[in-house]
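Shown here: the complex without one of its protein chains, the others still in place.
Chain naming follows the written order as A and B, and within any one chain the residues start at number 1.
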Amino acid sequence: MSPMASAVNLQGVTKRFVQWQRDNTGKGMLKNLLKPEKKEITALLDVSFQVEKGEFVAYAGPNGAGKSTTMKLLSGMLLPDSGDIAVLGLCPQRQRRELMSRLGVLFGNRTELWWDHPVIQSYEWKKVVWDIPEAVYHQNLEMVTELLDLGGLLKTFSRELSLGQRMRADLGMLLLHSPELILLDEPTLGLDVVAKRQMISFLKKINRENGVTLIVTSHDMDDLEEMAQRILMISGGKIAYDGSFDGLRTMTGNLTRLTVATDNGFVPDLGNGGPVSSEKGVYEFEIDLAKTPIQELMRQLSRAQGVRDVEIKKAPIEQVIARLYQSWR
Amino acid sequence: MWKYLKTAHLAALEKTNGGIIYLFPDVLIKFFTLIPLIFLWRVVMTSGVQVGMSLQQMLSYTVLSALLSDLLAVKTPASGWLSEGVLLKLYGRPLSVLGQLTALTVGGWLPMLLLFSLPMALMAPLLGVRLTPATPYFGISLALCVSLGFAVDVLFACLSIKLRNMSWLIGRIRVAIVSLLSGTVIPIRLLPFGIAEALRYQPFASLGGAPLSLFVGAADAGETLLLQILWNLILWPFALLVFKRSQEGMVSYGG
Partner (left out) sequence: MAAKTTLRRIMRLFGISAKMDLAWLMRDTMYALAGITADMIGNLSVVSGVLLISVRFGGIGGMSADEVLFMMAYSTLITGLFIVFGASNNIHISRIIGRGQLEHFFIQPLSLKTQLITYGFCPFTGGGNLLVGLILLIIAIQRLGLTLSVGWILALSGHLLTTMVIIVARSYLASTLAFYAPVAAEEISSTVIEGTWLLSTFPLSGMPAALQVPLLTILPEGLMAWFPALSLLGKPPLGWSAAYPMLFALILTLITSYFFRKGLNYYVRKGSNRYVPYGFRR
């Protein structure tokens, strides 16, 4: 893949931070005055990856893995200690202003809206600051108003918006300058189910129809699996996995949930140690298809007595990820 | 009692946790504001105009005002109730809210008292300033001033709760009004155009200016203490009532 065709290109990027440590005892405080104790944290260690234009990538990892650090490096807010970064063919550190006119960044716990002004005022401010041509502004305004259902919110003061409404308004503001690449750090943080669904649907649409490249971080694995085609997992500052969600399942043993409903209280014996849960004749088993192939599973089920209903589905991705995180500790 | 002392201890530590060195700009600014002020008073008090106070009294008044500035115009963390989420936290603890505010405030005073007030008090004789009280009633007056300061602060905090988004504006107006009307910067008796007489009996005059005037022997102890006690008796019950009524506003909105 040519670096010019890629939206993001990281090569050998390392980033370290220093954390101050402090004792709570009097002796410790005195010692700290003379010789402060510091701890070095490696946020990213020799990280390399590329994201093609038009991709929708999930960027996941346990707390403290380096996700937000990566986002800040890509947007030029931080300088790497070593390595090269190219975003849309530009160097974030040296060509920040040019990059910002083509990139959109949104952190979940922050807003770009003006608190004491209606949403539309913030949008007009953005039009001037980003120097967005009138025709482009109005076209994008129409699009985001429709797709994000902002019609009823445009004249509302930002401080009066609920979290979900604010996130939608922020997303709308983000898109006004037609960014080619969007970085979203925890965009579904704190949103209710409905708001989440709207956000996910919208992001998938702009990726599919407008070809916008998206990199999204989140702790909500189900959301990420629904949105993205590819997942980059970072742990301890290194890329631990780069591929599809199905590949991730295979890597962790292709966990499957099998639900069996039986008559007369029979407990099916599938030779894997028993069900993980049971309720009123419905038994749930956790099966590793890598160890127990599906054909063998079907044979065992056909021999079991009183089976009324069977449902097979993939284990929740949260469970898959949790196992991975535990194995990395 | 121990819980409140511990709270005060943590409030003091909070100011120094980032490093004592970062308190020094505040200390230096207080110092560099005080020295020119001392000379300003030397210049005007030697102009020949009689104002009922000697130069020595004025210098002592000015220096003591700087040393005890936090006590003379009390400001509790309740002022930052909205922006810093102070009050909501206090309700989650098994302690009296007002007690905690007192402890937090007193604890917050300690670093400046140690880093600025104490050294400055020791240096005062070198600047030709005498820091011995003219009356033993100064201590009582100071205590009444601090008590009244807490009541006034509670009232302002309740006002800012009522006005929500304008809380920071209330803070600014308050600082401006209190500094002029309390006599902590300029003794009220020095104000021209009959302003001195008009402001003598208002509640802010029983704040900083009252103990300072007693300290330098420029006011009658009986009248001053009586006014301070009276304003404490009037404002404290009012402050407690308003505080109780404001509780819902505090915990339901930000806080």
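Quick note on the criterion: a contact is a pair of C-beta atoms (placed from the backbone, for glycine too) under 8 Å apart; a residue touches a chain by one contact, two chains touch by 3 or more.
This one's a predicted model, so the numbers in the text were calculated from it and none came from an experiment.
Under the touch definition stated at the start, the shown chains contacted by the missing one in the entire complex are A, B. If you put the hidden chain back, the residue from B:Leu55, B:Met123 or B:Ile177 that touches it is B:Ile177. Here one chain is not drawn; of B:Ile35, B:Leu122, B:Ala198 or B:Leu226, the residue touching it is B:Ile35. In the full complex, chain A touches the hidden chain at residues 17-18, 69, 72, 75-79, 81, 93, 96-98, 100-101, 103, 105, 107, 109-117, 121, 124-125, 128-133, 177.
Listed for chain B, the residues touching the missing chain in the whole complex are 18-19, 22, 25-26, 29-30, 32-33, 35-37, 39-40, 43-45, 47, 49, 51, 83, 165-166, 169-170, 172-173, 175-177, 179-180, 185-186, 190-193, 195.
Everything that follows uses one rule, which is that only the chains that are shown with their structure count from here on.
Each chain gets a centre from the mean of its Cα atoms; for chain A and chain B, those two points are 51 Å apart.
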